[in-house]
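Here the complex is missing a single protein chain, while all its other protein chains stay put.
By written order: A and B. Residues from 1 in each chain.
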Amino acid sequence: MVNDHLEVIDSLGNELKEGLLDVRYLPEKRALLVLVDKALIFKAIEALNKISGGEMHLTTISGADLGEDYIELTYFLWLLPQRLRVIVKTKLSKDDLRVQSIVNIAPATVLYEREVYEMLGVIFEGHPKLERLFLPEDWPQNMYPLRRR
Amino acid sequence: MSSIDLIVGPIHPALHEPERFVFKIDGEIVVDVEPRLGYVHRGIEKALSERTYIKDIYLVERVCGICNVAHTLTAAQAIEQAFGVEVPRRSKYLRTIVHELNRLHSHLLILGVVCELIGFDTLFMLFWRDREVIMDLIEMITGNRVMSAYNIIGGVRRNIGDFEVTQIKGVLSSLAKRVKQYKKVFMDDPTIRARCAGVGYLSRAKALALGAVGPTARGSGLELDVRVDEPYAAYDEVKYCAVIYNDGDVWARLMVRLDELLASMEVINECLDKMPSGPIRVPVPEAAPQSAEGVSVIEAPRGELIHHVYTKRDDDKPFRYRIRTPTYANIPAVCEMLKGCYIADIPAILASIDPCFSCTDRAALIDTNSGEKRIIDILSLARRSKK
Partner (left out) sequence: MLIQRIAAWARLRSPWILHINTGACNSCDIEVLAALTPRFDVERFGILLKPSPRHADVIAITGPVTRQAAERIRRVYEQTPDPKFVIAIGSCAISGGVFQDCYGVIGGVDKVIPVDVYVPGCPPRPDAIIYGVVKLVEKVSKGG
């Protein structure tokens, strides 16, 4: 199963064409890093789900405000048949913090997307219930604890 | 048809695991479940990026007091990866040993709690008696019973010698006999079979789709174990096979834990035999040498735990720190298990995912028709169910 990531790279290239900004294998993390445009995030996860034959485990979504004018979203996936860790990254401009929700492909994201929404203010379109998760009821609107000013 | 809201919670401990469930109930059967989280949201992720790396190790340890070794291990690995530091081989073995001891105490703890919740108090006391000998071992190796602060960035804090090796081996061999006995009880005892077998069913497909991790996933036949899939620390050098049960019920999840107790003891023994000599830590710079990203995934007692850290060059604080704890990942799965179960089975099902059990603390029954509210706790709920 050593060269499985090469096959995954090929099939991803076929599915996503030029929307795929970068894809490479990181030996120190033992993971495949996929960079995509935010418009294609749904398609990318769908393609990975297809490659794994539906045997995809979503570990988590992590959002980060790195002090620039964008917010970085990282999706951690585990493909069971390939036994491969895949890290999908995308960047959202702070002017337009909307991205398509992937709840339909991976129901596991339902809480992670809510968390990223309340901590960073990213809006997931198509999420069935995008509400506060952890913060108290009296927490002010439009204040996101993990945003940098 | 009158429906009743049953609210379980809200008092609960760890960062990502404060659970409060609102159950929609028809008679004795749960129709729908809605989790509400955040009663004990402390804001650790933010605090982590305001403190130095050295202090962060002590803060992540307090994300969860039960699996504290898992948290320090993951944090140390993630930060080492971002710093580009390779730790000595001996420290990897020591980390594995303490990590597995931590798993032993955590599994014994939850097995005991489940037994208490289903009304088997004798077994609860027996499990907790055996847990104390593990706590003694942890205290002997690390210097503290619970918060061990054993893993640091660059290695481990203390070494072990021949005396400790003989002690650990002696304790484990007598504990293994007892665990085999308990396993027999779990296989044969009619009380346990009646309360656990077939209760809280989760299919393999659902477990995968809902992102279940750890013993919850493995009890449903899902082959997910980070120790096998992405070996860290010394797991690439020891023999380990994932424990899988296909039943998908409370009983299967408990059996996974019982078998993992035995497997963990074998791992510890193998580590003690194979442990190389040499240094136990390397010096690490205080500030990050490069702007980088570190990701570490490990198999904590409750399942897959992930830490994700961004470092910034010449800064002694992480830029962003993200933690995803295993119970958090299991919440959608436990909601699925609870649909269609009896009220009396709620405590056992909740405890079967090992949700840092204090969350199952207090419950309020609200009758939607009269608006009357009664506060009860989950233990008396369990007691009521025994009648």
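The rule is short, and it goes like this: contacts are C-beta pairs under 8 Å (C-beta built on N, C-alpha and C of every residue); 3 or more make two chains touch, one makes a residue touch a chain.
Computed from a predicted structure; not experimentally measured.
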Listed residues B:Glu50, B:Asp236 or B:Asp314, member touching the removed chain: B:Glu50
Those residues of chain B which, in the complete complex, touch the missing chain: 10-14, 38-44, 46-47, 50, 58-59, 62-66, 68, 109, 125, 128-129, 131-132, 135, 145-147, 356, 358, 361-362, 375-380
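Methods note: only the chains that are shown with their structure count from here on.
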Distance from chain B to chain A - Cα centre to Cα centre, in angstrom: 25
Interface residues, chain A side, partner chain B - complex: 28-31, 55-60, 62-67, 74, 76, 78, 80, 83, 85, 87, 106-112, 119, 132-136, 145-146
Residues of chain B defined as touching chain A within the complex: 18, 35, 37-38, 41, 43, 45-46, 81, 208-211, 222-224, 229-230, 295, 297, 304, 306, 308, 310, 319-320, 322, 324, 328-329, 331-332
